[in-house]
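Data first, discussion second: the structure below is written as structure tokens.
Removed from the display is one protein chain of the complex; every other protein chain stays in position.
And then chain A:
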Amino acid sequence: MAGFLQQVVVGLGAGAIYASLALALVLIYQFTGIVNFAQGELAMFSTYIAWQCVAAGLPFWLALVITLVVSFAGGMLIERVIIRPVEGAPELTLVIVTVGLFVFVNAAAGWIWTFLIKDFPNPFPDGALSAAGVSVSFSTLGVLAVVALVMGLLYVLFQYTRIGLGMRAVASNPESARLVGIRVGRTLALGWGLAATVGAVSGVLVAPLLFLEPNMMGGVLIYAFAAATLGGFDSPLGAVVGGLIVGVAETLAGAYVDVIGSDLKVGVPLAIILGVLLFRPQGLFGRAVVERS
């Protein structure tokens, strides 16, 4: 039993990371209807910025703040320069644009920082809490706490602030939002900035567990897609719950299903994506699009 709980804890730690990237995906999807395939790469690039700051001798937390601010600005800039011109274009165009962005950011990171792996400092202390034979590392606790904090901040932003209300209005009906006086373009850019910032958090959380290199987020992105699909692409809460479920499912499958082991674990998110699309395409918390008119 303790062994099982131990696996669940490990799964939650991994799941929290998937959740944070899924949250970024959902933010952009809600505002622009775009599935941003480059989200992971943007997160990776942000992580390099943090690494660069630390390498330059800045304390970790200052480096983090700089990274979040730069990521926010970068996200807004990408919306303005790359996404705005294709606004309203067919889905395939949008997919290709974000895939192009993926390749570009990946190559740019490799060009600037090379493809050699780099050690990324872990902001959380070593060691673990133990109870009833289950040990939870401070690292896992830290990751869970950070994701909970991000989720909480987003909730407050969307539910209790004027800007948040405006953002939800744009997500629900851009034309009507424009008519009540919301600057929709600015709001979309804000959404991309926010998503890039949340993505940066997930990159910084992943990097100490893996190694920092340009392809670091590739796997994580697949899990994040599974999380967002499971939770519902239009539900931030769903993204987080979906992320945790995917993390736990993957860990348990790896530990208890012999044929899967650690090599085939990546099959788990794919199976989840397929299953959800077949049986509940709107996801757990997503809205099936049925409305009275």
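Note that in this section a residue touches a chain if its C-beta (ideal position, glycine included) is under 8 Å from a C-beta of that chain, and two chains touch if they have at least 3 such contacts; residues count from 1.
One rule holds for everything that comes next: contacts and distances are computed from a predicted model.
Q: Leaving aside the chains on screen, match the unshown one to its UniProt name from "GMC family oxidoreductase", "ATP-binding cassette domain-containing protein", "Putative tricarboxylic transport membrane protein" or "Carbon monoxide dehydrogenase large chain".
A: Checked against "GMC family oxidoreductase", "ATP-binding cassette domain-containing protein", "Putative tricarboxylic transport membrane protein" or "Carbon monoxide dehydrogenase large chain": the hidden chain maps to "ATP-binding cassette domain-containing protein".
Q: Which listed residue (A:V184, A:L237 or A:L284) would be found touching the missing chain in the intact complex?
A: Of the listed residues, the one touching the omitted chain is A:V184.
Q: Write down which of A:G13, A:G40, A:G142 or A:G166 is the residue touching the left-out chain.
A: Residue touching the chain left out of view: A:G166.
Q: In the whole complex, what residues of chain A lie against the chain that is missing from view?
A: Residue positions of chain A that touch the missing chain: 162, 165-166, 168-169, 172-173, 175-184, 287, 291-293.
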